[in-house]
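Note that one protein chain is taken out, while the other chains of the complex remain in position.
For subunit A:
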Amino acid sequence: MSGRRGSRISDDEINELISKLQALLPESSRRRSASRSSASKLLKETCSYIKSLHREVDDLSERLSGLMSTMDNDSPQAEIIRSLLR
């Protein structure tokens, strides 16, 4: 990413964001290449990572909905929920 893009933030700031993103990605997909194309790889891995996070939220939503459908007002689970809401 050269400095002639006319963007409002500096290359340094971009590099900082990139390294923060790299730190966030799971260890197994981290790449050590220093070439410019690693920016593209980083974006691709970030996309995959966020998609996997979405899938996980979906999965948790499914499990949560299944659990809640078995709860009635008297169950200890409902009591936990009520106490958390106080």
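Operating definition for what follows: a residue touches a chain if its C-beta (ideal position, glycine included) is under 8 Å from a C-beta of that chain, and two chains touch if they have at least 3 such contacts; residues count from 1.
Keep this in mind: contacts and distances are computed from a predicted model.
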Query = The hidden chain: which UniProt name fits, "N-alpha-acetyltransferase 20", "IBH1-like N-terminal domain-containing protein", "superoxide dismutase" or "AP-3 complex subunit delta isoform X2"?
reply = "IBH1-like N-terminal domain-containing protein"
Message = Which parts of subunit A face the unshown chain closely enough to count as touching?
response = 1-2, 4-9, 13-14, 17-18, 20-21, 24, 36-37, 39-40, 43-44, 46-51, 53-58, 60-69, 71, 74-77, 80-81, 84-85
